[in-house]
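To keep things clear, I will list the structure first and then write my remarks on it.
Left out: one protein chain. Kept in place: all the others.
Labels A, B and C are assigned to the chains in the order they are written; within every chain, residues are numbered from 1.
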Amino acid sequence: MNLRSLPNVAVELTIRPHDCEHHSDSNAFPGNYDMGKVLVLFHSHTGSTARMADLVAQGAGLIPGTDVRIRKVAAATPDEVYWCGRIAFGSPTNMGVLSWQAKRFWDEAMGPHWGKLDGKVGCAISSSGGWGGGSELACQSILTVLMNFGFLTFGVTDYASPSMTAHYRAVAAKQPRDDDVQAACRLLGRLLAEWVAVVADVRRDQHPLNKPESRSLPA
Amino acid sequence: MNLRSLPNVAVELTIRPHDCEHHSDSNAFPGNYDMGKVLVLFHSHTGSTARMADLVAQGAGLIPGTDVRIRKVAAATPDEVYWCGRIAFGSPTNMGVLSWQAKRFWDEAMGPHWGKLDGKVGCAISSSGGWGGGSELACQSILTVLMNFGFLTFGVTDYASPSMTAHYRAVAAKQPRDDDVQAACRLLGRLLAEWVAVVADVRRDQHPLNKPESRSLPA
Amino acid sequence: MNLRSLPNVAVELTIRPHDCEHHSDSNAFPGNYDMGKVLVLFHSHTGSTARMADLVAQGAGLIPGTDVRIRKVAAATPDEVYWCGRIAFGSPTNMGVLSWQAKRFWDEAMGPHWGKLDGKVGCAISSSGGWGGGSELACQSILTVLMNFGFLTFGVTDYASPSMTAHYRAVAAKQPRDDDVQAACRLLGRLLAEWVAVVADVRRDQHPLNKPESRSLPA
Partner (left out) sequence: MNLRSLPNVAVELTIRPHDCEHHSDSNAFPGNYDMGKVLVLFHSHTGSTARMADLVAQGAGLIPGTDVRIRKVAAATPDEVYWCGRIAFGSPTNMGVLSWQAKRFWDEAMGPHWGKLDGKVGCAISSSGGWGGGSELACQSILTVLMNFGFLTFGVTDYASPSMTAHYRAVAAKQPRDDDVQAACRLLGRLLAEWVAVVADVRRDQHPLNKPESRSLPA
């Protein structure tokens, strides 16, 4: 599979029906999340991060059995974060850190759910105004937020081209126009979905959220 | 289970026999690693990080079925990194970044193995000269290295005491003497082992390292 | 001078009169800022960061000739950032990164002034829920924002006590109740003011903002 040869058309994802009731009593993960469900959630000013989000979703869709949903933070709900097992979170690089709109989603909408979402897998997407403009640092700030929520994150070793990688998540300078930047976005999405398939739930009883008696969160 | 009430004695870990042949053809993960095997690997100048490493190992040993090995970087081999499925890496906070000795292990000993170890789970341990002295930043530098190798890492939401946590891995000011710092170390180890049990290998065929045809690493 | 023995009373600062007209034609720095003017600007949820801001201001006031102003971000204006030569910016540690309210100030209120403020000196203040809870990382995110605006920042080598420093700016776990945390806050403020006196404006003609013909900012 050559990530660079994929047609650069609008994303067409088959989104399977799903529900968001995260308090059902299934025997799955706490909150009933499904590792096969990928949420690509983003804030975008200029459309660059939005375009990257599309490409990441496209990459995630390459792995059979993955259910991908794309949402803007302004329209997203905590239920959708409960719903997914994996999350790719995108923000423009604003002053080297995720945008305040992107941060507000985690501080305000998600804050009350902190401590109830541990164990999902997350990665970051960001577009800056230029190379050297802080997109790696903005991704780092996103990962810091995701890890605060108890998420796992992962590194990417693969290169999308001889001079483009996503070691610390997908980055771009302005629009992801170059083939290799687009390939890096798809690569990140594919990896996110691959870990969906590999990293799964063998001993659910050992999930920290299934052992409330052993936890100590602030009141 | 109260992590703060554990006796603060020398660690006694039952280390099961194992071998380090990482090129066997078992049906396990690439390189034949076992997610139940935890390597606590560290560099220590003054003994503070070494003591923290002991406590993390003690915490990991709390989860049945976990096989824990402790090693100093000076004596460790790449085989031991292949061996483990999980790794807690410790370094003193030297100028806000992991020590050069700790870094050399990854640059030199492990460099030739880069791209062959993806998918292990790692976390960081560091002791600085004082609170505010850079231990969180040093842990961040360790996580950056681990993610570069394609490892997953995870955030910790739990608090070890009302004023002590390990959100971004175990940290201490000098020796981990206080009960709550010790509890935070054990907590990190326990979490590392819990993820061993939860996050496992359902669809090994989808592991990136099992699909060499889809990867593109630099020559 | 013993920073730990200062009375822990409410801050009483002699704020000298000033004006905010930053477009006057003085022969000072671009925007007419004065390196002797210190702005302590913060967002606080619980009052912890506010208390730290007071202590930093108290420390800055220890250096004669320093003019200190304290402001909450909700009430601050870009004029006040133009006014000062030095800025200590405080935010609670929210998910390991500055709060969205703190970030919004830089993204929205200050965004249009980006590229016009280079050369001020800044430092960071943050309080987290516990040691290990991300306050160093939150300070790092603040410094990333400040550097994006072309500010200088500085490291602190001094220790406030044998186990407390402010290498990467002032941090606290919850309220800055302990003597050594309070001393670290005052120390940071004093250093900020000391650099005011030391680092000054000898060759104003060479200030980047005084050479617009040599600059290239995005349109």
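What to note about this one:
Everything below uses one rule, namely that a residue touches a chain if its C-beta (ideal position, glycine included) is under 8 Å from a C-beta of that chain, and two chains touch if they have at least 3 such contacts.
Everything numeric in this text was worked out from a predicted model, so none of it was measured.
From the options B:S126, B:T144, B:T157 or B:Q182, the residue with contact to the chain not on display is B:T144. For subunit A, the residues touching the absent chain in the complete assembly are 96, 129-137, 140, 159, 161-171, 173-174, 181, 184. In the full complex, subunit B makes contact with the omitted chain through residues 94-101, 103-104, 106-108, 111, 114, 129, 134, 137, 141, 144-145, 147-149, 218.
Counting over the whole complex, subunit C has residues 1, 63, 114-115, 118-119, 121, 140, 144, 146-162, 167-168, 190-191, 194-195, 197-204, 206-208, 213-218 touching the chain that is not drawn.
Definition applied: only the chains that are shown with their structure count from here on.
Averaged Cα coordinates give subunit A a centre that lies 24 Å from the centre of subunit B. Touching of two or more other chains is recorded for residues 114, 144, 147-149, 218 of subunit A.
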